[in-house]
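Encoded as structure tokens, here's the structure I'll be asking about.
For this depiction, one protein chain was excluded, whereas all remaining protein chains were kept in their positions.
After this line comes chain A, so read on.
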Amino acid sequence: MTRVPGRKAAQSAGTRRARTNGESRAEEDLRALFGQSTAVFASLAGPAHMLEAANPAFFAAIGGGERTRTGVPLGQLVPELADQGFLALLDQVYRTGKAHIGRDARVVLGEGAAAREAFFDFTYEPRVDAGGNTMGVRVIGVETTQVKHAQRLTAEHRALLEQIARQAPLPEVLEGMARVIEDLAPEEVLVSVLLADADGRHLRHGAAPSLPDFYNEAIDGIATGEGVGSCGTAAHRRRPVIVTDIATDPFWDDFRDLAEKAGLAACWSTPVLARDGSLLGTFAMYHRTPRAPQEADLALARVFADTVALAVERQQAEQARQAAEARETAARADLAFLLKASTALTSDLDATQTLQRLAAFCTPQLAPLCAVDVVEGGRVHRIATAAPTKGQQDLLASHLPVHDAADNTVARVLASGMREVARRTPTGSGPWQELGVTGYMCIPLMDRGSAFGTLTLLSTGEHPFDGHTVALAEELARRAALAARHARQYTHRVTLARDLQAGLLLPDLPAVPGADVATYYHPAGEGLDVGGDFYDVFPLDDGRWAFLLGDVCGRGAIAATTTALVRHTARAVAPLLPGPDAVVEAVNRALLNRPDSHGTGFVTLVYGQLTPTPDGLDVCLVRAGHTLPLVLGTDGTVHTVDAPGALLGITADPAVTVHRLHLSPRESLLLYTDGITEARDGSGEQFGEQRLAAALTGGAHRTAAHDVIDVLTRAVQAFTGGHDIDDDQAVLVLTAT
């Protein structure tokens, strides 16, 4: 190997070509690794093996220089051969006249520091004159050193490629590669691989198993740029940079002392480039003494720089795939989280419980600590908190934000309706120190443009809120606010319906002399609406009592106003009018005179008056289009009371007629709405009058009004089989005592 003084930016490498035509290049490089297998030839004469003639390859092999001369015995020209038995072999061939062939013979040429090991395939042939006498020996040799090295290197290289294909961890691949090169190099070489940051501006430690740690640490993170050692410069130039002597090279001005301390004298660096030409890192070979590379060295550098590129790109592709997979998983998880949270949030029909669920859902997914505050009656109420421990939760719950303090985060967010996110404790007092709060996110809970509360998430330790968490929390808060609003509306509506209904029915049944009274009322559905059925029992002035049971066409608020109209009209006019027909006619007039906005639906009604007598009750009643009242006799029989009369609110004359009857003790009068007879079973069949009569027939032993109701409601329930009740049901039973 010849030394080339100074530095040479290896122009032979040129600018890197795209790797599409790089395959043939790689083959060239691999061939270069096998070297030029030039044959050596020498012609020796006489028993002293005088060197008569030799080709230049022979002189190069024995060291060149002063050794490039003929007319000298070989033992004198290359004295080191004597000790290795080569001269003895020559003597033998000269003496016997028989050729000798040696394979992969090891020979050490040169002496001391300059000594080098080489392998040769030899042939020693006798040179014979015309008379058959041996004149000398002809030496023909082919050096196999490089071939042997290259074969091993190629095998190792193939192993590395297999490792990369198996997606072995990058550091493992790089370190293994560095060791292979170091082990196989004929001289001591130290390999270093640096990896570029994504922006290509800095180089990070990749693998350098033989360089000292202090050296690796010192160059970890160096910038790429002109004059930043061999590697920084090579990375910057995107071309190999060969520094043959670090001691004198200006590129190493800033690192010379470091290199000296590490015992490094030369550094050849090759950039590692991706398919698209972007920088992936550098591949460098260091030497303990100043030296210049031969073509085979540069070829080796190129082959392994490409190998590094393959390994890095493979790893980057794998990382990108994993990142994409992680992103997709995260997106799916977000969606699942939101869906689950939304379902849970909307399943509650109570606003406070909804917001308490919100707090529970935020922890620990979005933050370790969470508080929900709601403004009510001009004050802030902390209605929910969540924390890892009960103690922390209580501590968080014990702190109330001040509503009107300008320096309070919650107050500010309530006023502005704008979220706040910060990497510090919320402003205003609070147990931030005790809870170890490091950041907060305060999101308004909005209802039609104004904030009615806030969701506060608190972070602890190294857990800042990223944009993703903020977006998720905001979406969750939006859904929770909506769910809370719906829950509040639902609650208001149920309360309204309940209050209205209570006002329309009798809170307590009055004690009626001579009569046992029982009622049953069951509204349809979930209790969101006021039902259309109603009943009433009230005293008249002269010891008589009035009772009524009716059904307003429709449900809800309009039905409620009609119910109120009917009941209050009846109560007002009944004491003033002579009989039930007059009262019902008055009710009909009131209905006809309703403003349209109060409804135009009709009403069916049974209205009656009862007078206690010594032996039961005298009853007179009118029926206006309503279901037929039933009389339950003491003998268990059931009779219908048929009094003609049309429904009310439609015509000026409902043509009602008064029906009179007497109830002996234990006889009952039963009034019911069509919700009873039209109750349906699973197949849609209606309960009907006949089943009703059958259910009540034979109940002679029943003495109390509520027993009648029990029997009736049980019969209906048994018939419907728990099928949803889609109409109101009302029953009034008067039993003579």
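FYI, a contact is a pair of C-beta atoms (placed from the backbone, for glycine too) under 8 Å apart; a residue touches a chain by one contact, two chains touch by 3 or more; residues count from 1.
Going forward, contacts and distances are computed from a predicted model.
This complex has a chain not shown, and the name its UniProt record holds, of "Long-chain-fatty-acid--CoA ligase", "Anti-sigma factor antagonist", "N-methylglutamate dehydrogenase subunit C" or "ABC transporter", is "Anti-sigma factor antagonist".
Only one residue in the set A:Gly63, A:Gly453 or A:Gly645 touches the chain that does not appear here, and it is A:Gly645.
Within the full complex, the residue among A:Leu458, A:Ala624 or A:Val638 touching the omitted chain is A:Ala624.
Interface note: of A:Gly554, A:Pro665 or A:Gly698, the residue touching the hidden chain in the full complex is A:Gly554.
Within chain A, the residues in touch with the undisplayed chain are 532, 551, 553-554, 558, 592-593, 596, 599-602, 604, 624-628, 644-647, 650-652, 654-655, 674, 678, 684, 686, 726-727.
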